[in-house]
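A single protein chain has been omitted; all remaining protein chains appear in their positions.
On to subunit A.
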Amino acid sequence: MALFAFFQTILLLVSLSLRTCQSEVLSEPLPLTPESLDVSINSAQRCLHLQWRVHSLAYHQELKMVFQIEISRINTSNVIWVDYYSTTVKWNQVLHWSWESELPLECATHFVRIRSRVDDARVPEPRFWSNWSSWKEVNEQNSLGHKASSVFPVDKLVEEGSNVTICYISRSHQNNVSCYLDGVRMHVEQLDPNVSAFHVNNVAFVRETGTNIFCEMDPKDDAGTVLFVSKVLEEPKDFSCETQDFKTLHCTWDPGSDTSLVRKQPYQSYTLFESFSGEKRLCEHKNWCDWQIAQDSQEMYNFTLVAENYLRKRSVNILFNLTHRVRPMTPKVFFKNISATNATMTWRVHSTGNHRTLLCQIELHGEGKVIQQHNASIKVNGEYLLSELEPDTQYMARVHCGDANHFWKWSEWSGENFTTLEAAPSEAPDVWRDVKSELGNRTVTLFWKPLSKSHANGKIRFYNVIVENLDKPSELEPVPIPAPANHTKLALDQCSYRIHVTANNSVGTSPASVIVISGDPGNQVEEERVNVTADGFSLSWKPQSGDVTGYVVEWCDRPQDGSCDLQWENLGPNTTSTVISSDAFRPGVRYNFRIYGISTKRIAYLLEQKTGYSQELAPLVNPQVVMSNLTSHSFTLSWKDYPTETQRSFIRGYHVYLKPKEGQCHPGFEKAALSDNSVCCKYKIDKPEQKTFVVENLQPESIYEFFVTPFTSVGEGPLDAFTKVTTPDEHSHLLIRIILPTVFCVVLIMIVCYLNSQWMKEKCYPDIPDPYKSSVLSLIKSKENPHLTIMSVKDCIPDAIEVINKPEGSKIQFSGTRNSLTETEITKPAYLYLLPAEKNYSGPGPCICFENFTYNQAASNSGSCGHVPVPPTAPSQRGLLTSLENLLKALEKNYMNSQGEIPAGETTLNYVSQLASPMSGDKDSLPTDPPVPALCSEYKMQMAIPLGLASPPLSENSSVSSVTLLDQGDHHH
């Protein structure tokens, strides 16, 4: 021990002596220059790594030193970085220092030098810098290879928001360099003749396939690169772990942005590290990871979740007790004992370990809303009675549970749908009726509204209608009407009836709705107008005293198309007003509302009737106007009423427009401008019931134009065409007073003449006398052959008649004929020759026919009934009668003879004149004068009777045909 103390003392003395010596040495500049400087490049990291030694240090000597490092770019004089590095240097120690360049190292040559200075307190001041090391050149430009130009960095991965410097290097000297980042031109700075660079601050993420960078210059050269910009890796959010079965911890988090880039950077990785156990697990999923719980009943866990990509790491940490992170498993739900109003819900939660107490929440949903909410505390199995349910209703009940002692999270909801059973309908259907009387019978249409779901308590299958005759009690038989019908028709007589209507579902029957159809046809009430508000039709009525149990307001939703769509609203007995609104109401449609009171006997009686429009519209049509009583100073306009259904609003009156002859309006008219900007006179009729109007104070022989249109509260009818009317002359009515009676008289005379035409005929142109009625026949019959008969036409053989013309200029003068005839010159007188057509005629006797010479050509020509002389056909037969004169004589003689005795066997002709006197039938009044040919007399058949074939004289009453037989071919009239 003494020896050890001795050596220690010796060592201290030596040390002090050395120290003293050293102090003397350090008082001068020490040659501690950095040596063996070596610079390496990490192009990807844009880093320069420096390493050097300080050889001058003594063995085991430690000295605190500071190093100054200078970095130049392109040339040594261009110092871009000066830094100081302090450290304790040991003997033979290799020192390291790194520098990161913002410019890619490929872009320019860098130079590095270093010097040092002792910075140790043991060394007294002043302390001097060593000499600089020599410049160390660092050049990565050979990375250009054999390319003409390049852009650096190549395919660089950077983080969004970082700053990046891009350079463009070329072998040739650069001139007018342009660089583009994703098509956007950047500001380029030329570093040296071959290098340009630009800075991008706060670089943005463009697309996961990278951002294209492109540089070009003159002369033609270009290069490019792709910059891969990654989104910033975010710290995982909402990191938590929980267990459902104490076997596995399920940890979840929100990963935030996806930082992956195509083939450049994969999706960020997540690693779970638990500090108590020291275990680590690389998670396969981006937002969750399962951790197996150890069997050693570890309660506390301290998890660190590390997110990592190529550019950075982010981590979050949680510390928890396992029993405080229990989330029960999803319960399994069942229902039992489902009735119309109740259901029992049961559920079971699978083990969460050690039969922990669970708090469960039950929710009952109906029609998408939560209608009941309950809590229950259970161990494993739960049960809850859901009550106050509606019949025939679908519900959804669900439950979730959480740990009752250390609540962490609810389990997932677990629910099921169930439907309650049906029950009998709880309310009578709302019934109304429509009664139509026709020919003593009534057609009653019963309407009812479908029961609401809450009252139907199930699907309504049918409605029962029972009709009870109150006047003649009879057996009641329900008439089922299948749902979903909402009306039925009943044919009833004039008796009173009580009608019961019930709704039925599969379980039972609803209370009955009763309505009484009275035999009394009811009263008529006057129609009133109804007020319209923004909410609808505002109806009010007088309260009824006594036995009113309620009111019903009835209307048609669609009166305009005839379907009516009857609607009604029940109101309480104390209600005397209501507002009726409907989506079916349309503007311009008149709606009629009838308000009924309902008596205690359920009889409805009409109280009031109201009508109105939800919105009045201007009329679309004008009345059809008829103009009458046109005089020279006035005319009357009249029109008919519209059908009420077509009116689009209440008509308040009419406007009569009149375009006057001159600019002045008549009294009562006022000037008005029409919609076509024309000006005319308007007369306002305030009474809608007035349908006539007399336009007065007009001028004769003037043109007026009128037009009538109704007006309402919202305007008048459309502007139609004006009707023109011309007032007549002032004296024209006088002419009418004269002409009309004159015409009347003429017509009267004509009627009288027509009625007395028979008399006129007899007076003016009597009928040819009937030979059978001739007195000649009676004389013949009585004196000679009693068997004498009248010759039949068919028995007569006609002979040709030859008419021989008389020389022109001769005149035929008939004595006793009218002047017109006697003075008429016959230019071609005709002679008749009787030519036997058949020589061997075996008839009863020769029959000679000849023309009636009472007619001549002059007479024919002078009258409308012309008689054309027959041309001569057999001139050889002349001699029988040579002239008309002779013939007339013969006729005259014969006629005269006929008045007396006719000698038998006389071969003269018997001629019976066809121009018999009107009194021919009367032999006492036979004319003594020869018959006067009548002008325009009708030709009458005549007959010649040879006396040799004496026929019995014609009796007075015999029927004789007067026949003239002529050659058919030459027969003319």
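To be clear about the criterion, a residue touches a chain if its C-beta (ideal position, glycine included) is under 8 Å from a C-beta of that chain, and two chains touch if they have at least 3 such contacts; residues count from 1.
As a convention for this text, contacts and distances are computed from a predicted model.
Hey, which one's the missing chain according to UniProt: "Leukemia inhibitory factor", "Tubulin delta chain", "histidine kinase" or "Globin domain-containing protein"?
In UniProt, the chain that is not shown appears as "Leukemia inhibitory factor".
Using the document's definition of touch, tell me which of A:Gly210, A:Gly458 or A:Gly597 contacts the absent chain.
A:Gly210
Sort through A:Cys47, A:Val66, A:Val158 or A:Val226 and give me the one touching the missing partner chain.
If we include the chain that is not displayed, A:Val226 is the one touching it.
Who touches the missing chain here, A:Leu63, A:Val151 or A:Ile768?
A:Val151
Identify the residues of subunit A touching the omitted chain, counting contacts across the whole complex.
151, 154-155, 180, 182-183, 206-207, 209-214, 216, 222-226, 262-263
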